[in-house]
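Complex shown without one protein chain; remaining protein chains in place.
The block that comes next holds subunit A.
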């Protein structure tokens, strides 16, 4: 699956360059470089405390990195320097994320969750709130379109018949899928997933893997192919669907490459699989 995705200059969607993050005396991330190729699934793995989530939070703007650069190259060729942007600006620049512990709007319905994800687009259609307040047609059309997109994603994740149910009442696996659909409703260029398979049973993990591949290939819905960056502990999923794997340990990158190569890397076995029972 990675035949067409050999790293080549200029095809990367995300470029992380000598990224460092310091918390007081602790250097959580130490000069990490890696790239996410356009149209690929890139996995970020490593033992607990390796700095994966910190890297992730730097990319998605929840932390401001101490040093380094993070560049997002969008489809139109424009480049956004993510390390300088505030978090909600990063989402608008085209990076969507999910959370390790699910963060849905639990008291609201499934459909509402997906409409909030399209807030920016809808808010523009309201005409400073006045047009929508009076029920003008411009806003109605925008809302109908947003609902259509939400319904499309609900069909893709198999939750269409639960659209009007409270999100907090869904089964755990469905909540995970809904969070991914919500992130995709922001129409991102890059989807960042923080342990999407945590707590899923084998069948649900399987469905998740298929969903991620269909998101990468753009077959899930009418939306264009989307590159994926994920942190994952479930090595089964990582090895099966990733095109590229980056391994961190103690805040440094110790290996990267296609899954097969990483699996047999001496450093990785020593740092991760050897010392840790999880492998």
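Structure notes:
Going forward, a contact is a pair of C-beta atoms (placed from the backbone, for glycine too) under 8 Å apart; a residue touches a chain by one contact, two chains touch by 3 or more; residues count from 1.
Note that contacts and distances are computed from a predicted model.
Protein name for the hidden chain, per its UniProt entry and selected from "Cytochrome c", "Lactate utilization protein", "Ca-activated chloride channel family protein" or "High-affinity branched-chain amino acid ABC transporter permease LivM": "High-affinity branched-chain amino acid ABC transporter permease LivM".
Check A:27, A:116 or A:235 against the missing chain and you find that the one touching it is A:116. Taking the complete complex into account, A:182 is the one of A:52, A:182 or A:244 that touches the chain left out. Interface note: of A:147, A:198 or A:269, the residue touching the hidden chain in the full complex is A:147. Only one of A:29, A:104, A:156 or A:189 touches the chain withheld from this view, namely A:104. Here one chain is not drawn; of A:70, A:96, A:170 or A:190, the residue touching it is A:96.
Taking the complete complex into account, residues 60-62, 87-92, 96-97, 99, 103-109, 111-112, 115-117, 119-120, 122-123, 126, 129, 132-133, 139, 143, 147, 150-151, 154, 160, 163-164, 182-183, 186 of subunit A touch the chain not shown.
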